[in-house]
Each structure stands twice: as structure tokens, then as C-alpha cells.
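Here the structure is laid out as C-alpha cells; the discussion comes afterwards.
One chain of protein is taken out of this complex; the other chains stay put.
Moving on, here comes chain A:
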């Protein structure tokens, strides 16, 4: 069940936001649970996925979603058979 509307959206005050607005520097953040707010549209983010920072440019359609939805945390599963033959 999504967050109740009466509580307001969950968002975080991001320190790099002013620089992002003026000079277009991407905002580096670990706050994956932060909701994307209309004032974020057009800004660039770098969202943590546990290891690296994944780049994202926010568009109009992303507004109700969270930052973490766009930074996958697991590597894609690929089956590689080991060369060591187990006899």
C-alpha cells in the first residue's frame, strides 16, 4: 500500500540541489527513498545502488516515483559454466 496522501510525499532536503539548479552539476545522493518532486524535473542525479552512482535525468513522467526505482541494485543474472570439470 503506498504512503497515505495526508502525510505528504516523503522527500529529503538534498544539499547539492542549489548547485544543480544553477550550474547543472549532478546531485550525488544515497537517498533512494526520496520521492521525485516537480521541482526536480530537468535536474541530473547520481543515485547510489550500493556500489556506484547511477546517472539519471529526471523527466516529467517520473514525478511520483522514488529515486531508487531507476538505479538497479543487482547485476543481471548470467549463467557461465565453470571450466573446471567436476568429476
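By our rule, contacts are C-beta pairs under 8 Å (C-beta built on N, C-alpha and C of every residue); 3 or more make two chains touch, one makes a residue touch a chain; residues count from 1.
Simple rule for what comes next: contacts and distances are computed from a predicted model.
**Q** UniProt protein name for the omitted subunit, picking from "Alkylglycerone-phosphate synthase", "Aldehyde dehydrogenase 16 family member A1", "Phospholipid-transporting ATPase" or "Mitochondrial 37s ribosomal protein sws2"?
**A** Its record in UniProt gives the absent chain the protein name "Mitochondrial 37s ribosomal protein sws2".
**Q** In the whole complex, not just what's shown, which of A:15, A:50 or A:64 touches the removed chain?
**A** Among A:15, A:50 or A:64, only A:64 touches the chain that is not shown.
**Q** May I ask you to list the residues on chain A that touch the chain which is not drawn?
**A** 5-9, 37-38, 41, 59-65, 69-70, 72
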